[in-house]
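Of the protein chains in this complex, all but one are displayed in their positions.
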Amino acid sequence: MGMNGVLRPGHAQIRVLDLEEGVKFYRDVLGLLEMGRDKSGRVYFKAWDERDHNSIVIRQADRAGIDFFAFKVANKATLEKLDSDLRAYGVPTERIPAGEMLETGERVRFKIPSGHLIELYAEKTDVGNGLGLLNPEAWNANAEKGIAPIRLDHCLLYGPDIEKNVALFNEVLGFYLVEHVVLEDNKTDLAVWLSTSIKAHDIAFVRHPEPGMLHHISFLLESWERVLRAADLMSMNRVSIDIGPTRHGVTRGTTIYAFDPSGNRFETFCGGYQSYPDHKPIKWTMDEVGRGVFYHDRVLNETFLSVVT
Amino acid sequence: MGMNGVLRPGHAQIRVLDLEEGVKFYRDVLGLLEMGRDKSGRVYFKAWDERDHNSIVIRQADRAGIDFFAFKVANKATLEKLDSDLRAYGVPTERIPAGEMLETGERVRFKIPSGHLIELYAEKTDVGNGLGLLNPEAWNANAEKGIAPIRLDHCLLYGPDIEKNVALFNEVLGFYLVEHVVLEDNKTDLAVWLSTSIKAHDIAFVRHPEPGMLHHISFLLESWERVLRAADLMSMNRVSIDIGPTRHGVTRGTTIYAFDPSGNRFETFCGGYQSYPDHKPIKWTMDEVGRGVFYHDRVLNETFLSVVT
Amino acid sequence: MGMNGVLRPGHAQIRVLDLEEGVKFYRDVLGLLEMGRDKSGRVYFKAWDERDHNSIVIRQADRAGIDFFAFKVANKATLEKLDSDLRAYGVPTERIPAGEMLETGERVRFKIPSGHLIELYAEKTDVGNGLGLLNPEAWNANAEKGIAPIRLDHCLLYGPDIEKNVALFNEVLGFYLVEHVVLEDNKTDLAVWLSTSIKAHDIAFVRHPEPGMLHHISFLLESWERVLRAADLMSMNRVSIDIGPTRHGVTRGTTIYAFDPSGNRFETFCGGYQSYPDHKPIKWTMDEVGRGVFYHDRVLNETFLSVVT
Partner (left out) sequence: MGMNGVLRPGHAQIRVLDLEEGVKFYRDVLGLLEMGRDKSGRVYFKAWDERDHNSIVIRQADRAGIDFFAFKVANKATLEKLDSDLRAYGVPTERIPAGEMLETGERVRFKIPSGHLIELYAEKTDVGNGLGLLNPEAWNANAEKGIAPIRLDHCLLYGPDIEKNVALFNEVLGFYLVEHVVLEDNKTDLAVWLSTSIKAHDIAFVRHPEPGMLHHISFLLESWERVLRAADLMSMNRVSIDIGPTRHGVTRGTTIYAFDPSGNRFETFCGGYQSYPDHKPIKWTMDEVGRGVFYHDRVLNETFLSVVT
């Protein structure tokens, strides 16, 4: 919910190598709710506490990775204004008609310098979180089906020219820099965490030669104890864990990185401080980046900079 | 951090009956950091993770209660615009010069229909949270001195005409309604929770005949286990606990209500869902309001509607 | 697991006013596993992590309360020795034949001075905890069905002559005193907590004029967060909560007291320190007993000394 009207990460479309294996994973292990399938065969999911119809869409493909990552904006006027601002900034945009995705309005799509497709949209059907709007209970059984994150939280994308991403997200979309890792030259950013809200990150980028790569999509859990439960469920389901449970130095969040059956990394995390645009960014240097990323191990694991989809 | 540029609750000035007793409580029991005293004798505190110089100011007076509650706005231009918008809305405003409060810039003060003084300001000295901006640790010893909340989070104020407060906060300041309790007539709000961010509340009001009253100021904790620790520390320090540890149905937060030595209620709480302005408000009716306020007891305790300062 | 061979609380038989209502509560809300019914209509349950066939038995009756509370002993030789020791101590014992309770061996039953029936037994069918004995997982779905306590932990019984209970449990059964509340005369115990293990209590007694009364049976949870989850589930199921979540001063455990549909109080608790027989007992005096029982409220609620079944 930034001052330019970008509310939050709204949906991500993920490529999986085997659709039914993917459905089984996202529904039964990660514990998202399966919300529907469209004519092209894509399967739609939402986290239990999300109110909009979908946040994760998977489609079968020969190569894992992310097709696009989208943000919901405040309303249609905001969508029009941001589209216009993007074009004025020199970014070509494309309109995806309402209904191309289930229960989702018109989307404005554009490619950012790191090679990723980003979308904005203003409308997605409010299906509620299952608790109702009148005298609701605090949670329901869906909160304990599988890992059951509360919501899609953010993503970390790898690609070139991330300083141009920062400029675009800041100047046009109103995001602000929360933390960054600076290379040995003390001026080039290796990694940046950006927010359009009071979350410590709504999107993050790492500099990488190959464009358009996915490091992870991230799901929010309620507590450190839910992080433990998530790790237990990953073990019971023989999910490949990359690292964790542990804490990030960056954002202070507690976390697990793991892989879906197609090799797409995802994160289940909790916590992190509240950030505001008047906060000065936190800087990490290369000699301490290990502690910055993995606060307890204090070294990057071998996969962090190399394994992306 | 709302779309109109109101970032967050910034400071509250609280009246205490005995200043040194108050200092001892806010510093040693609640665990705020004492940041300074001004010529008029007011004592300034901040929570350990806050970066601005102060958030709680106490002054000695014959009667407990709150003098004013303030929001930080994005910048001076926002401050000017909101002042102008308030006047255009018919709300007289007053300028408090920079420096009247320690390390705090010019403030725009106005009275809202419920009889409370609200302030806006754009500048307060960034003193940091003690962790630095370069390769920081996750926390430090201040995080465990006393109850040690992370930050001032919100307040709940009692007074008449709260529907006019809602209109003002919504139309001028950009807040949105997150939850409300409706009286038996199914149209008059008994209580409203408003947000200028993705927090479930930045301010809340309860309808009450006497204007300008304080129900509680609220401080954020990191976890349900920290709520237990807070309750333990309250007992060790013989702090008067109103209720808790428990959960609110409204916002789902976990909570303790307790009283400072002067009888001002405060809350130490954790959790609550992330809210967005496109979420439809949640409504509570009088037959379920007990569960809404105290999710486990499911009845209001005798003090909830009657004890305010 | 005391030095006299008394291992642990093994089973309790509880009277309920409506059997099916009771089954629904103990199975679906408390989350015990229904293990079987016998010819007399009694219904048997176990907690998910218990390995023996049953720990809670309910039967329909006109009056709520407890029929008997039993301890498992190390083996049949121990059972014989303790029976003999009881008789030598002047306590008449009765033999209940194997099979009178489902999957349970011969029981030695005796009445203690407070008017309660206590049983000892050496054999109950090991049905396992569902995880198996070969390369087990850490938990399974049963750990999240309802409140799902780990095990039956202890009970608190009300009756007269509790100093004679203490002597009997200490001298014959090998229990030791962990904590006690002393009346204003500084010599008469109002309440005693006794252990046959390193748990802070395996059984407790409160002095009360009416013999044979039940204050509560208690179930162990894994964490303070599971205590919150239990309170939430109680609210969702409209279970009558007596008090909590809170902490006991006595034993330091965190706790909720609530009532089954027949009015029998039960506790879901976590924590408490490890106790050993070489530890000197902790004493509470009447001026601090409120804090001893309810560490946060620091007063007894009105039901603590009066509502028993």
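A, B and C are the chain letters, set down in written order, and residue numbers restart from 1 in every chain.
One rule holds in what follows: a residue touches a chain if its C-beta (ideal position, glycine included) is under 8 Å from a C-beta of that chain, and two chains touch if they have at least 3 such contacts.
Everything quoted here is computed from the prediction, not taken from an experiment.
Residue C:285 is the one among C:188, C:240 or C:285 that touches the chain not shown. Contact with the omitted chain, checked across B:100, B:144 or B:184, is made by B:144. Across B:223, B:246 or B:268, the residue that sits in touch with the chain not pictured is B:223.
Panel shows subunit B; residues 137-139, 144, 223, 225, 232, 235-236 of it touch the chain omitted from the view. Counting the whole complex, the residues of subunit C in touch with the unshown chain are 1-3, 5, 7-8, 49, 51, 72, 74, 126, 133-139, 150-151, 197-199, 220, 222-224, 247, 249, 252, 271, 273-274, 276-285, 288, 291-292, 295. Taking the whole complex into account, subunit A touches the unshown chain at residues 224-225, 228, 231-232, 234-235, 238, 241, 244-247, 254, 256, 291, 295-298.
The definition used in the following text is that only the chains that are shown with their structure count from here on.
One finds 31 Å separating the Cα centroids of subunit A and subunit B.
With centres set at the average Cα position, the gap from subunit B to subunit C is 43 Å. For the pair subunit A and subunit C, the distance between C-alpha centroids works out to 48 Å. Under the contact definition stated at the top, the residues of subunit A that touch 2 or more other chains are 137-139, 223.
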